[in-house]
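Only one protein chain is missing; all other protein chains are in place.
This part shows chain A:
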Amino acid sequence: MGLLRAGLCPGLTQDVVQLLRGRGIRTVVDLVSADLEEVAQKCGLSYKAGALQRIQVVHAFDIFQMLDALQDLRSTVAQQVSGSSGTVKVVVVDSVTAVVSPLLGGQQREGLALMMQLAQELKTLARDLGLAVVVTNHMTRERDSGKLKPALGRSWSFVPSTRILLDTGEGAGASGSQRTACLIKSPRLPTGFQETVDIGTWGTLKQSPALQGHPT
């Protein structure tokens, strides 16, 4: 989990991983929090480390930490303070289920209100500040029918403007690194379009034959 290994990002070969390990840098968090100038000099790394430095990782394990982090980000971006890595363009929340699902359930309205407040924060970042906001959510089963559906219920389902369902590839010939991505909600494109991706090589495979007639 977060351990540096060859192939994690372009240019991170086994040699580089060994070099970093020799300097005591084992995980992604170590690398990002290290003094990269020093590391780059000692290991002979070039721009690749710079790329990793542009990823800012923030830990938020409950809804209040998450809201604080988003509000901090909003004031930072609004004041146009740019760090050494430039301005923020993408916000990834992995996962929103982890902070919101403990709040839901029972007769509590406060949990739902906090969830909608989080939704508003994320939408403000997207709309007013022009950032791309990507969140991950889990799947649960419906109580009566057992069908799979996205978690966090109906109120959350109205929040994202685009939804992509990721699934493990099934069927003959599907290897362990294949995943399918299906567009299930979009403000501009027809839904149902599916693509198979190989997460080992990060290339796309053939389009799903059943949907080849669909416009993209």
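Going forward, contacts are C-beta pairs under 8 Å (C-beta built on N, C-alpha and C of every residue); 3 or more make two chains touch, one makes a residue touch a chain; residues count from 1.
By our rule, contacts and distances are computed from a predicted model.
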item: Hidden subunit of the complex - UniProt protein name among "Dynactin subunit 6", "Beta-hexosaminidase subunit beta", "Cell cycle checkpoint protein RAD1" or "X-ray repair cross complementing 2"; value: "X-ray repair cross complementing 2"
item: Among A:Q14, A:Q56, A:T136 or A:S155, residue touching the chain not depicted; value: A:S155
item: Sole residue of A:Q120, A:T136, A:S177 or A:T201 that reaches the chain not shown, by the stated touch rule; value: A:Q120
item: Chain A, residues in touch with the chain not shown (by the definition above); value: 107, 109-110, 112-113, 115-117, 120, 123-124, 126-127, 154-155, 157-159, 161, 184-185, 187-188, 190-192
